[in-house]
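I'd like to ask you about the structure that follows.
Every protein chain except one is present and positioned as in the full complex.
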Amino acid sequence: MNAILSKLRADRRLLWIAYLGLVLLLTTMPFLTEMGLGRSWVRILDFVLLYMMLALGLNIVVGYAGLLDLGYVGFYAVGAYLYALLASPHFGLHLPFWLLLPMGALIAGLFGVLLGAPTLRLRGDYLAIVTLGFGEIIRVFLNNLNAPINLTNGPQGVNLIDPISVNGFSFGGMHQVFGLNFPSTYSYYYLFLVLTLLIIFVSIRLEDSRIGRAWAAIREDEVAAEAMGIRTRNVKLLAFAMGASFGGVSGGLFAAFQGFVSPESFNLMESVMILCMIVLGGMGNIAGVILGAVLLTTLPEALRYLGPLQEFLFGEVLVDPSNLRMLVFGLALIIIMIFRPAGLLPSSRRKRELQPEPEVAAQEQATVYDSKR
Amino acid sequence: MDIFLQQLVNGLVLGSVYALVALGYTMVYGILELINFAHGEVTMVGALVSLAAIGAILGMGLPLPGVVIVLLGLLVAMAVCAALGFLIERVAYRPLRNAPRLAPLITAIGVSIVLQNVAMLIWGKQYIPFPAILPIERYEFLGATITNLQIFIVLLSFCAMGGLVLLINRTRLGRAMRATAQAPQVASLMGVNVNSIISLTFILGSMLAAVAGVMVSAYYGLAHYYMGFLLGLKAFTAAVLGGIGNVGGAMLGGLLLGIIESLGASYIGPLTGGVLGSHYQDAFAFFVLILVLVFRPSGLMGERVAERP
Partner (left out) sequence: MLQKLSISVLSCLFALGLGACGKGDEFSMTTSTPTTPPSKSANIAEVAEIVKIGSVSPLTGPQAHLGKDNESGVRMAIDEYNQAGVTIGGKKIQFKLLSEDDQTDPKTATIVAQKLVDEGVVGVIGHLNSGTSIPASKIYSDAGIPQISPSATAVTYTNQGFKTAMRVMTNDAQQGKVLGEFAVNVLKGKKIAIIDDRTAYGQGLADEVAKVAQAAGSQVVAREFTTDRSTDFMAILTAIKGKSPDVLFFGGMEPQAGPMVKQMKMLGLKAQYLGGDGMQMAEFVQIAGADGEGVYASSPGNPLEKMPGGLEFSKKFTAKYGKIQLYAPYAYDATNVLIEAMKKADSTVPAKFLPVLATLSYSGITGPIAFDEKGDIKGGAVTLYRVQKGAWVPVP
């Protein structure tokens, strides 16, 4: 794969062809998926993109700034409920999405600062438990704020949330374009794709920016970073706010896509899964995070075919697939981590940290040489 | 007043349950700086194994008193959990000892998912009742009620803590453990077999988890393959509250968490004029935790130590 990539880098024409192929593939992805795997996989594809956004958001906090956050799902919940409450019959409000999504980002960002502020002095596992607690506090409040005033409708959740619609084009309905059927999962796919690409773009720009380098410095050594004149407080808060705002946007999209939100969707396991995506894929590396999101979203769904697979292999279902599914998933987590401890696609910095010395030296020489050329 | 006293008693018992689980948690953390997310699941396995053993003994129809049967079940559970703890460390944590810090966290989550599902395959999906073979006596004093089992749990958790403190501070093994925790390389230069010390820590921690599991299922009267998750979470919270890695801290954190939850459930409602109620009990506990950590970033009894490079 590396050979292909370096070849691509060398030849500009090949690169453009690769881009063209990529654009083509991404635009036809839902059609290909439906043809190859069935319509339910288009919905899974949408969730893959949604989790990519979430994972990229958390990557800013955990991967870039090195702050272990186990309550990320709280921001997702804030975004989702904001959208749900202001665009559903619950309060009779139906605000448009172009107002609600930025609002979701803003308010989730504020919550990010709210979480960040008291935890600035905490490190590692202490930070993990506080963020975990913060996520749980948000869920508990969402679950219980139906009395004395009914704000969130409590455990019953908010139903009949408006789908996203632009100029009368509702993403929620079935559409006919050029004689092709466009169910809502298709419309949402393109919307999610655009936003995911935007978030990928922002992530890349952030990584190499002044702020990105400040985050890396804090991650590696907070005391040294402070000594170098980095305002660790502001920079850390910014990481929380940025990560949270991505979560808020994803939450709003989730609410519009599902049409129903309830506190059950925002439990601790969800946070843990998003963290798993990052660590499994390769913390701090955008490609890795994307791969992690794809794998961990599709794997549990793919494992549903364990039943038919057994039928195919042995002629009957020997072990109940529902019993096997999560077992295999857990085993996969362990095995991947043991064989790729830095993640499937580790970031270059981490790779260097982990490799034995002579190789590091050789690689560093190579990079120096590269940059001179 | 009698309500307040009763709530203190409730909190003390609940806290002792948390502390029993938290002790094992904190031991492993103290030596490896690893959040062993699978610890709650080991507790669950302990509970289910002991129930299976108790069921088998009852099935034999031996004329043994209930306490003896439970003790035998406990012994079986401790043996199984010790083996399990050893195995988990060997398979899931040892290969990752020099990996980035978050890697073992993910394998820990993997292990807990695997344990849950294996337990589900073995023991099924239903809740398993604990047979009523223990003689339960109720005592009343000053309007508060306490049972002999509750008293036993509180005493047991204090004994477990005392035993651990003695082990760590007074024995050769404890010294080796402390050395391993501080600097594994140096410890191995001094003739400490770091690998076997870590294995031993896991075995001890898992045996404690088995004890906790049996106590939980005896006290609440049931066991289930999913019971480890919440228990592990509460224990983790308790351990951090007290200062993770510190045995006394785990005990203090457990007791405090129990008391905070009890008093919270009882008094949030009246104090907020009925706006918030006992459904905010968990939120309240986490709120107190955050508050404590803001003022003491390493927990109540944790020392401020420089991060390991």
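The letters A and B name the chains in turn, as written, and every chain counts its residues from 1.
Here is the rule we use: a residue touches a chain if its C-beta (ideal position, glycine included) is under 8 Å from a C-beta of that chain, and two chains touch if they have at least 3 such contacts.
Note that the structure is a prediction, hence the values are computed from the model and not measured.
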item	value
Which of B:N117, B:S157, B:S206 or B:S298 contacts the chain that the document leaves out	B:N117
Options B:L14, B:A235 or B:L300, residue touching the unrepresented chain	B:L14
Footprint left on chain B by the chain that the document does not show	3, 6-7, 10-11, 13-14, 17, 117, 120, 124-127, 129, 132, 136, 138, 145, 147, 216, 220-222, 224, 226-227, 229-230, 261-266, 269, 277-279, 281-282
Chain A, residues in touch with the chain not shown (by the definition above)	1, 5, 8-9, 15, 18-19, 22, 25-26, 29, 32-33, 36-41, 43-44, 47-48, 52, 143-144, 146, 154-157, 159-160, 174, 185, 197, 200-201, 204-205, 208, 254, 258-262, 264-265, 286-287, 290-291, 294-295, 298, 301-302, 304-305, 308-309, 311-312, 315-316, 320, 322-323, 325-326, 345
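In this section, only the chains that are shown with their structure count from here on.
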item	value
Whole-Å separation of chain centres (CA-atom averages), chain A against chain B	33
Of chain A, residues touching chain B in the complex	62, 68, 118-119, 121-126, 128-130, 133-134, 136-137, 140-141, 143-144, 148, 268, 272, 275-276, 279-280, 283, 323-324, 326-327, 329-334, 337-338, 341-342, 350, 353-354
In the complex with chain A, residue positions of chain B that touch it	29, 33, 35, 91-92, 95-96, 99-107, 109-114, 116-118, 120-121, 233, 236-237, 240, 244, 274-275, 277, 279-280, 282-283, 286-287, 289-290, 293-294, 297-299, 307
